[in-house]
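What you see is the complex with one protein chain gone and the rest in place.
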Amino acid sequence: MTSSKSYSLLELSKLLETTLIGDGNAIVDNLKTIQDANDSSLSFVANQKYSKYLSSSKALAFIVHPNTIDGIDEGNYLVTDDPYLAFAKASSLFSSNLIKQNIGSVHPTATVFPETNLGKNVVIGPNVYIGPNCSIGDFSSIRANSSLVSDVQVGSNTHVHNGAVLGSDGFGYAPSKDGYIKIEQLGSLIIGSDVEIGAGCTIDRGALGDTHINDGVKLDNQVHIAHNVELGSHSAIAACCAIAGSTVIGKNFKMGGLSGVLGHLNIADNVTVGAHTLITKSIKESGEYIGIMPAQKPKDWAKSSIFIKRRK
Amino acid sequence: MTSSKSYSLLELSKLLETTLIGDGNAIVDNLKTIQDANDSSLSFVANQKYSKYLSSSKALAFIVHPNTIDGIDEGNYLVTDDPYLAFAKASSLFSSNLIKQNIGSVHPTATVFPETNLGKNVVIGPNVYIGPNCSIGDFSSIRANSSLVSDVQVGSNTHVHNGAVLGSDGFGYAPSKDGYIKIEQLGSLIIGSDVEIGAGCTIDRGALGDTHINDGVKLDNQVHIAHNVELGSHSAIAACCAIAGSTVIGKNFKMGGLSGVLGHLNIADNVTVGAHTLITKSIKESGEYIGIMPAQKPKDWAKSSIFIKRRK
Partner (left out) sequence: MTSSKSYSLLELSKLLETTLIGDGNAIVDNLKTIQDANDSSLSFVANQKYSKYLSSSKALAFIVHPNTIDGIDEGNYLVTDDPYLAFAKASSLFSSNLIKQNIGSVHPTATVFPETNLGKNVVIGPNVYIGPNCSIGDFSSIRANSSLVSDVQVGSNTHVHNGAVLGSDGFGYAPSKDGYIKIEQLGSLIIGSDVEIGAGCTIDRGALGDTHINDGVKLDNQVHIAHNVELGSHSAIAACCAIAGSTVIGKNFKMGGLSGVLGHLNIADNVTVGAHTLITKSIKESGEYIGIMPAQKPKDWAKSSIFIKRRK
C-alpha cells in the first residue's frame, strides 16, 4: 500500500524509541528494503549480511544496530539494540491501515446474529457470517468472507483474516451398523487477545469441552485446528499446518509449514517443529524436532526408498 | 452450544435404547465429559481408561458398558454394549441444532440460480453461491460462504460446511508452444446422501465424466478432491488431505490428516492410510498403510538424512 505519510527523523526517533544520528529535520515518506530504497526512504539493517548494501543504498536514513555503523561517520541513522523490532513499529507508521479507518463498523452485507456481543471499535467486513452465541472483543476485526459458525468467543485486538471459518463442527462420528453417526458438537471456541488467524484457516469448536487459542497466537494462512485443541500463548504456526483433536500444546510453540501434530498428545512449552514434519508422540522436552524426508534426484530417491523399505 | 434441554433418565433410556439402572425420575440437562461434569450432567465412559474417574465424577448419570459397572452397586447408569454410539445419539438430544431451526429456508443473501432443483427442507445459508445445473436433496444444507460452482448434484441429508467450494474447475491443461491451454471441464460432481463436507473443502467436477462422492462419506476440513475421483461409500478423510485426479477409491477408506493419494490409482475397499503419508501406487490389499518420516532432534535428523541420501 503506498503511504502518503511523512515523518521527520526527529519524530521517528521518538516514535521508535531509537537514538538519532544525523539530520533530525530530514523527512522520509516511505519504508523500503535497503536495495529498493529511494532518496526519501527509511530503510533498515536487521541482519548483518545486508550491511554491505549500506554504502550503495539510496535511502535517506537507516534503522541500525550500533555495531552496524561502527566506524562510519556520515549518514542518518536511528540506532537501537533491536533494529527488527523498530522496523516492525515503523511499518505501522507507514501503513494506511484500512481496518483502523473502518473502526466501529459492521459492513451492510454482513449477516450477524442479533444477540452477538460486539465489543467497542470492532470491524465486521463484507459478507461475514456470525452465528449464534458469539462475542467479539474490543478493537478486533473479522475480515471479508469469514464465518463464525457458532459459539465463538474472540478476545480483544484479535484479527481474523479473509475466508476463515471459526467454530465449525469438529470431525466426530461414532461407527454403527448404519454407517457413521454424527456426534453433535456442543462446545465452544475461545480465542484470546492479540491473536491473528490467517486467511482460509479453519478452527473447530469443542465437542463437549472447548477449543482454546490463547493470547498472542499467530496463525498463518490455511491452518487447521481441530476440536478441543489447546494452543498455548504466543505460539506461531506457518501455513497449511494441521493440529488434530484434543492435543494440548504449551506456550511459544512454533511450527513450519505443511506440518502436523496428531491428536490427544501433550506438547511441552517452547517446542519448535520443522516444516513438513509430523509429530506422532507427546513431547516433554522443549527444543527442536524435525522429520523431513530429504529431496533427491529421482534415481537417488528410488535407491533410498528401496533401501528404507528393505529394513525388515 | 449451551442447551436448555432436559430429560429424565427414563426418557433417555428409551431414546438411547439403553438399559436403565438407578433413578428414572432423575433429570439431566447437559452432556459433559466425565471430568467436567456437574451434578445435573449426563456423562459416559466409552474408553475403559476413563473408568477410573467414575467414582470422583460429579455427573448424575453415565452411559456405560456393562463391564464398566461390574461390582458397582450405586449410581445411575444407561447401560449398552456400545457406549460411544449411545453418546453420539445423546449429543444430538442436547444440541440446539441451528440447521434444524432454519429448515426449508434460503437466506436472502444467497445467490441461487433460478433453475436449481432444491429438495424439501433444505437450508441454504448466508452468502452461498449456487451456479447452473445444481440440485440439492431433501434435508441437506449448504452453509454460509460456500460455493457450488456448476453441475453439482447433492443427495439428501448431506451437509456442506462453511467456505467449501464444490464443482470447481478441475486442474487440466494441455501444454502448447503458447503455454498451457485450458481443458474446459464438462463433467459433474455427484455427491451422495448422508455425506458431510468439511469447512474449506474443495471438490472439482469432472473433466468429461463425473466426480463421485458416495453415500455416507465424511470429509474433515480443508480436504481437496480432484476431478473424476470416485470416493467409496462410508469413507472418512481427516483434515488437509488431497486426492489427485481420476483415482478410484473403494468403500470404508480412511485417511489421517495431511495425507494424499496420487492420480489414476485404484485403491481397494477397507484401506486405512496414516497421517502425513503419500500413496503412490494402486493398492489391491485392504489394511493399513503408513509412510511417516520420524521426527527427531535436529542433530539426529541430520545424521539420518545424510544416511538416507548415501544409499546409492
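Structural remarks
The chains carry the letters A and B, assigned in the order they are written, with residues numbered from 1 in each.
Following the convention adopted for this analysis, a contact is a pair of C-beta atoms (placed from the backbone, for glycine too) under 8 Å apart; a residue touches a chain by one contact, two chains touch by 3 or more.
No experiment lies behind these values; they were computed from the predicted model shown.
When you scan A:Val28, A:Cys240, A:Met255 or A:Val271 for touch with the missing chain, the hit is A:Cys240. Checked against the hidden chain, the listed residues B:Gly200, B:Gly232 or B:Gly250 yield one contact partner: B:Gly200. The set of subunit B residues touching the chain not shown comprises 109, 111, 127, 129, 131-133, 145-147, 149-151, 163-165, 168-169, 171-176, 179-188, 200, 202, 204, 207-209, 222, 224, 226, 240, 242, 244, 258-260, 262, 273-274, 277-280, 287-294, 296, 300, 303-304, 307-308. Taking the complete complex into account, residues 1-3, 31-33, 36, 82, 84-85, 87-89, 91-92, 94-98, 107, 109, 125-127, 143-145, 161-163, 194, 196, 198-200, 215-216, 218, 220-222, 233-234, 236, 238-240, 256-258, 275-276, 292-298, 301, 305, 308-309, 311-312 of subunit A touch the chain not shown.
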